[in-house]
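One protein chain omitted, others in place.
Order of writing sets the chain letters: A and B. Residues in each chain are counted from 1.
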Amino acid sequence: MSTNPSTPSEATLQAFADMSAALTGFQSSFIRPFLDPVNLSGTFYSFAVSQVGQPRMDALLAAFNNLNNQNPKPTPQQIADTLLETSLDAPSLQAQLCQSIVAMWYLGSWYTPGVLGGNGFAPPALQVITSQAYTKSLVWNLAQAHPMGFSPFVFGYWSQQPASLQTFGVDTGNGGGQ
Amino acid sequence: MSNGASPQYDVVIVGAGVSGNLIAKQLGLAGKKVLILEAGLPVPDSREEYMNNFYLALAKTPESPYPALAGRTGSQQNPVGVLPDPSKLPTPRATVLSIGKAPDVSYLVQAQPWIETHDPKLPPQNPPPDANGNIRGLQFSSTFERNGGGTSWHWLGTSLRELENDIQLQTKYGHGVDWPITYPELQQLWALAEKEIGVAASTAEQEPLEVVGLVYPTGYQYPMQSIPMSTVDDAVSKGIAGLQVPGTLPDTPGGSDPTMYNVFVTPTPQGRNSEPYDDRRVCAGNTNCIPICPIQAKWDPTVTLGKALDTGNVTVSYQSVAYNVAVDGTNATRIDYYVWSRDANGNLTKVSKSVTGKIYVLAAHAIENAKLLLMSNNWNGIANSSDQVGRNLMDHPLYLSWALAPEPLFGYRGPLATSGIESLRDGEFRKYRSSFRMEIGNEGWNFSKGDPYTTALDYIQGTNNTGTNDGGPNGAPQRLAGVQLAEKLNNILTRQFRIGCMFDQSPMAENRVTLDVTNGKPNNVDGLGLPRPKVEYGLDPYTMEGFRMAAYVCSQVYQKMGAKEFTTTGMGSAGDFTYRGVNYHYYGAGHVVGTHRMGNESGSSVVDASQRSHDVPNLWIVGSGSFPTVCTANPTLTLMALAFKSADSIIAALGS
Partner (left out) sequence: MKKTITVILLTVVAATMVLMTSIPTTMAPAQSNPAIVLSPNIPGDATFGPLPTNPTNEQKLLAIQGDFDIYSWNTFIALNWPPGPDGNGDPNKKIGQNGDNDTVWEHYRDVADIFLPGGATPSWNGPETVPTQCKAFYKPGMKILSQVGKTPTVLTDFSQPFNTGPLIDQNGNYTRYDILVNKPMFDYILANKLYSKAGQQAFKSEVQFPCGGPTGPEGAIMVKSSWKVISPADRGRFHTQTVLVYNPASQNPKYAASCSTKLMGLVGLHIGHKTDSGAQWLWSTFEHVDNAPSEADIGSNNTLKPKTYNYYNPKCSTKNCPPNQVPPRPWNPTKLSAFHSQIVRMNMFKGNEFAFQSAAARNADALQLLLGVNSKSVWRNYELISTMWPTNTGKCQATPGDPLGTPAPNFLANTTLETYIQGMVPNVSSNCIECHNNATMTNAKASDFTYILQRAQ
């Protein structure tokens, strides 16, 4: 365990990762695998804190942990719908933060919470978080493809049907994930 | 020569792009001493820096890997990052992000877009046509690079040959002008270019296009097997089986072509490796050809530059901006250029130098070539007795349409485009309207809507910027989470595809590049104090009638496939126009041609078929600027083919 206050603890990072898995619909192993040499969870956690402050992140993780520890345990879909407030007309600040967290995983970039696009255009991103945040971004898995500029596939793959959405990491069984 | 001394080089070439590098290589192999003056920065030792620029770019436009970069921080004010000021750059160039902007952002000085200048009290509208039915004051929307390797760092790789009738548009159809070169000669030259680049295709697969006049010499073999078609290509191909469209729509001005043309898909000859070739890797489908192939499976001009340098007879002087070609009597005698650098504080400094050669070659891109010719001789211009330098500026204006297929067809995979509809490129209708080819994109709605970002954010945030998110109560957008969000995005993204139609735009003398000066003073300069190019551009009814047809054909394709079209136009940005009551939007294809066109008559053309100046016998002006018409194929293959011919003529002119 690190004693450096700015390095989040294992438990905090795991909670952030589990919450991210629920919010994004991906299996935990795609968010924070058992061995994680890329450590996007750490990068994204720290970046989000740098943007919204530690108290807001702590409050969000506390809300997640409360949900996650309920008995019976809600499904990842229920957790996601609750935190992202999909049934409300106007999402709260915390739900907007969750939207930005989903966007980090899907798109590799930070979008200011609550800033919407318009006139046919997406909202502006503040920045691409890191080059690896882009090359590991997950929206391309939702297309059953790969980030433009980073193909892990071999010649001719584009003439074949891709692997399933589940193979690309989405928790389609909806009962899995932790 | 300026003082009787021998020229320092056999040949001085301005520009290390496709043409410049190819000619340098050929000359170097023939033992000639060559200097290339390249305005921009050197070819980097690896493409790490360029790829990193791309990964971190907020807007992944064609220019995004290459200097000068947009800022990496976005805001409401600068959603794609702060854009550099061309007046402070040594080698500013046209960029996608600067289209429609004022000269403090846009290198090309263009008329301010109509939507920015017309009375805000009036409802949004597009510029009206003039007395000839032409719409003037439109933005020229194609861009280029100024660095070692040049613009074709980010060419797509499409290596189609022109059609027989492309190069005789005037003789066959009474429109435009003919090329001063024969098809058989071009066939020989294309074969050389296809080998240099490494084009992957099969003539057997191209046979169905004999109907539009694409023929190969008997027994011709491409260097490599063809690139497999994508799942998108397959879906389109199967979905449109049997589709036919007429040559012209009813009420086409000038006449009609009621012939029914078959609409079918063929694989595209491409300059990317389908086998290990030339010490480069096989394509891995990074889907990033534009702006940059991470593994150089796609040929780019730095490959040829490497071979030119291998001869030992070629030197490149980087950061060397030519600004004057001195002509003494009839011959060019030297080139003056600035060598620029930045001091320890980042300030731009320049030193003026000169160099002499027996022969001079301008290979700086269609717009920069024109600018250099016009700037030379104290801005009186050279090599321009025809008054055609800078005129007849053309592009392939691009009409983009997009749709959702009924079933997943899995875009975002493979090279950016692997097939097209080429079967409508020729016919009687060319008397009445522009022809076009149709490029099937493999990248979903990336070009069309900035996807997958826009769609993802639509469903995360509950907006409808893409047009698909209207499934909530009363057509409201949905806001989703978790697996439901993931599955919804999967459903949409895997069905996205787009078609881009590229038009054989008419040559028009009033579409032109000039120097942005008034009363002998530049209105806008670059960081070296050189005047900026002013561009005047517009579309004629012939070309716009082509748009009308293309919109119809695309809709027919989508209808036949059972796909739902989502094309929007009239977004209130540069590139909008109205034709016969319908709003359209054009993009630039990056195919800049015409500004120093070739021809047999010195009164109406700038160079001959070898791209040698009619006026200045030791000056060659090369590149797509020499094209008299833009034709129907992407220009890179043909411009390299012409460069082979130019190289031969230069070697002959040098004698032994």
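In the analysis below, contacts are C-beta pairs under 8 Å (C-beta built on N, C-alpha and C of every residue); 3 or more make two chains touch, one makes a residue touch a chain.
All figures in this text were calculated on a predicted structure; none of them were measured in a lab.
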Fill in the blank from the handout: Touching the hidden chain, out of B:V18, B:V80 or B:V282, is B:V282
Practice task
Using the definition of touch stated at the top, determine which of B:K60, B:R146, B:K307 or B:H614 touches the missing chain.
Solution key: B:K307
Practice task
For the chain that's not shown, point to the residue among B:D45, B:D251 or B:D343 touching it.
Solution key: B:D45
Handout entry: Absent chain, residues of chain A that touch it
Key = 1-2, 10, 13, 27-29, 33-39, 42, 131-132, 135, 149-150, 152-156, 163, 166-169, 171, 173, 176-178
Practice task
Could you list which residues of chain B touch the chain missing from the display?
Solution key: 29, 45-49, 51-52, 55, 225, 273-276, 279-282, 284, 286, 294-296, 306-307, 309-312
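Throughout what follows, only the chains that are shown with their structure count from here on.
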Fill in the blank from the handout: CA centroids of chain A and chain B: separation to the nearest Å works out as 38
Practice task
Give every residue of chain A touching chain B within the complex, in rising order.
Solution key: 22-26, 76-77, 79-81, 83-84, 86, 91, 99, 102-103, 106-107, 109, 111, 115-128, 131, 134-135, 139-140, 142-146, 148-151, 153-162, 165, 170-172, 174
Exercise for the section: Under the touch definition given earlier, write down the residues of chain B that touch chain A in their complex. Expected result: 51-52, 54-58, 60, 72-76, 78-80, 228-231, 234, 274, 282-288, 292, 294, 408, 410-415, 418, 442-444, 446, 449-450, 452-454, 456-458, 460-461, 463, 465-466, 479-487, 489-490, 493-494, 568, 571-572
